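To start, the structure itself, in structure tokens.
Shown here: the complex without one of its protein chains, the others still in place.
Here is subunit A:
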Amino acid sequence: MKFRAKIIDVGCLNHFTRVVNTISKLTKTCILRLTPNNLYFVLSGKVASGGVGMWCELSQANFFDEYQLEGVAPDANEICLEVTPENLSRALRTSQNAKCVKIKLTKKHCPCLTLVAELPTLSSVSRVVTHDIPVDVIPRRLWHDFKEPRMPDFDVSIYLPPLKTMKNVVDRMKNLSNFLVMEANLNGEMNLKIETDLVSVTTHFKDLGNPPWGDDGSQGRSRSRDPEVMAHTRVDIRKLQQFLMGQQVNPSKAMCNIVHKRIIHLILLHEDVSLQYFIPAVA
């Protein structure tokens, strides 16, 4: 198993750092899948993560100047690691001015992702900072847990309102209730609702637009759907808040698929990064 990669462009480095920062705000630990073309940060949606699933996909060529991977076996040319993204984030933060950042898989007292940053100095000699980030190697027999999630058979798909507005509203709602209902229809309307013995609050978003998904099974179901009817799902408000807290950059596209009473599937697309986040319904 071998992995070495290098970033020399400052813009790429900043962008990669922002992505890792976002991931570190979403989860304490996750899986990092390294394949010849892509990197993936994955949460499998199991009980351990509170049922929340995450799939963040980066195209390696958009970030790394050099990228060499030798997977666990010729027919399984990938590496699967369990990482604590905050550690990677911290290491990247100290490397922001680096002329060059190398990341490689090493074996110190345990397997590590080693980050080596060459920092500029006033003299001609560079200062080198090395971070050893401990990781766990995930054996191949467990890889099936971390496959790309299928697009759920959603009832409604809708573009999200500005994330900042959503975040402000959800932050306040969290003071009032532990659970939130998100509902949306094919008329571009979305409501966020909380209701307790003391108070009920509903925020109405209009004219959001609905993404025109292609001619597949889900769209077939949606096509015959009354555009006024809302699909709704009730979730733990902290999970939605956590998703909104993590967003550092305005995505080029942000949308949400709702499977009535089952799941909220959030999708953020940036130029070279896509992030999917699954929040399960609570009773």
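Here is the rule we go by: a residue touches a chain if its C-beta (ideal position, glycine included) is under 8 Å from a C-beta of that chain, and two chains touch if they have at least 3 such contacts; residues count from 1.
The rule we apply is simple: contacts and distances are computed from a predicted model.
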Q. The chain that is not shown, which UniProt protein name from "dolichyl-diphosphooligosaccharide--protein glycotransferase", "Eukaryotic translation initiation factor 3 subunit L", "Cell cycle checkpoint protein RAD1" or "Protein ECERIFERUM 26-like" does it carry?
A. "Cell cycle checkpoint protein RAD1"
Q.
Touching the hidden chain in the complete assembly: which of A:Asn175, A:Ser224 or A:Ser252 does that?
A. A:Asn175
Q | Option touching the unshown chain, where A:Lys28, A:Lys108 or A:His204 are the choices | A | A:His204
(Q) For the chain left out of this view, which of A:Pro85, A:Pro161 or A:Gly246 touches it? (A) A:Pro161
Q. Can you name the residues of subunit A that touch the chain not displayed here?
A. 161, 165, 168-169, 171-173, 175-176, 193, 195, 197-207
